[in-house]
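A single protein chain has been removed from this complex, and every other one stays in its place.
After this line comes subunit A, so read on.
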Amino acid sequence: MRHCDTTRLSPAELLTAADSLLTELGDTPSAHGRMQMAYACSCDDGGMEVIYVSSAPTAPRAAPAPQGGEQTLGRPGGLLSQGTKQPYKVWRVRPEDRTLPSLANKLPLLGWYEREMMDLYGLRFEGHPEPNPLVLHEGEPRDPAPLASGFDPAAPARDYAPLPPIVPQVQGPDIQRLPFGPVRADIVESAQFLFFYIGEGILHYHPRLFYKHRAMEGRFQGATLATGAVLAERVSGIDSVAHALAFAQAVEGAMGWRAPPRARYLRVVLAELERLYNHLHYLGHLSKTTTLKVGEAEGHLLEERVKQINGRLTGSRFLRGLITPGGLRRDLDITGLDKALDSVNDEIDRYLQRLENTRSHLDRLMTTGRLERQVAFDQGACGPIERASNLDRDLRRDHPYANYEKVRFSVPVQQGGDAHARSMVRMEEIRESLAIIRQTIGRTKPGEVLRFDVMEDADPQGEGLGWVEATRGGLLYAVHLSEDRTRLQRVKIKEPSFSNWRVFPFTVEDSNMMDYAINEASFGLSIAGADR
């Protein structure tokens, strides 16, 4: 796979490999290296292969001294991205008799990936600490596994009698059980949350996701490369740019293409506009949960203003229909963008300052939903969530893509791990995004935006890995092309909300019901992305 160091392992070697990865990472959570994901795919001989992808640990290098003219760029204190472009590590394993040893006890974040493979591919993972259904609900037929022989778009939707979820036995005279959802109050996504609580204290919390599982990864099978980008935009609508970009970069890696410079700069602009409206929405929603009504209205109004800027700039409020493998489908006129952002910049600044000075708001955030650094690392937290728990990782800097290596920005990190820290990280990221867009506008030169020339060796297997630091964290696309390289064969999406939903319950248990909504809002999770 392009951008990866690949090792073929036998099932027996898998546990040793996991141990040596742990040794390599050391006792303390490494700033960069980590297991990222695992997924199954069918082989040509009818067998199955499981692919593990991890990022290599690298020490960030010191920034070079700024050279003439460079000082004025960016925010003071900002670093030019210093990624070492260390390749990802890939292990490929052929299961024997559809069985592999589970690595969930060594690398806990793999627990959900293994359960996903059990449900959708019918694989078995021996020694899994929690071998319960995940993507398919309890009661859903499990044999044959729906993706074991590929995705059939003509298959009828499954009809079954659902069973209650498997949860630990929580019993006691005063313990109450509250199932909430899947149809919940307000305009929200569908999921069911199960609380076991005494008075205000939450003893156990079980989020039952995957009501929105649409088999999105399966839908890529057989699609053309251009169609794949349209599909990627529809996995998680509010992360359309991130998904299309990660997909496009994965395909470009497999094909040996490289998007032209102008397209790479414009991709940065699009990605940061997406972060901007998402983070503003987040602050509005967080204000709602702390009952700061004007703060809610203002956050959502600013989000609307940015979405209207998006609409005028690209024709889509979600910035869709532009990114495609090879570059952009059409050029963008960004001459007015600077001015348009000026019109909201001061308002955003004042809004952020007011939030930072409102004690009633901060009182509800501080100490709420604390996530320890080690838990964040072990369970796979990503994006603003991990950065709020003192894990200094950001793919834009650590593994630069598009043209992020040419812009200067800093990666905000907080120590607290609570709802306050998570909102602080996002507020700072809003400021950084505005600065990144301004730098990028200044550097974007006229030129072509779409190119299908082979610039480097194409991947011999026709496989590529694409990655993006999306609003909600690290997003990876692994793409396997068909033999003639015109169609998609297997696409795996490592979605940041899938990662963060796994982490979230660790902050809910032993907290109280009053804080739940605030804590959930502070995580800024998407359910469509997690469920796919």
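The rule is simple: a residue touches a chain if its C-beta (ideal position, glycine included) is under 8 Å from a C-beta of that chain, and two chains touch if they have at least 3 such contacts; residues count from 1.
Methods note: contacts and distances are computed from a predicted model.
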Which of "4Fe-4S ferredoxin-type domain-containing protein", "Heme exporter protein C", "Putative aldehyde dehydrogenase DhaS" or "Deoxyribose-phosphate aldolase" matches, in UniProt, the chain that is not displayed: "4Fe-4S ferredoxin-type domain-containing protein"
Sole residue of A:Met216, A:Leu391 or A:Ile436 that reaches the chain not shown, by the stated touch rule: A:Met216
Option touching the unshown chain, where A:Asn105, A:Asn345 or A:Thr358 are the choices: A:Thr358
Residue of A:Gln36, A:Ser54, A:Ser102 or A:Ser236 in touch with the missing chain, whole complex considered: A:Ser236
Option from A:Asp45, A:Asp143, A:Asp159 or A:Asp484 whose C-beta touches the chain left out: A:Asp159
Residues of subunit A (touch criterion as defined above) contacting the omitted chain: 137, 140, 146, 151-160, 162, 182-183, 185-190, 210-216, 218-219, 223, 226-227, 230-231, 234-238, 240, 281, 284, 292-295, 297-298, 300-301, 303-304, 307-308, 311-313, 315-318, 320-321, 329, 354, 358, 360, 526-529
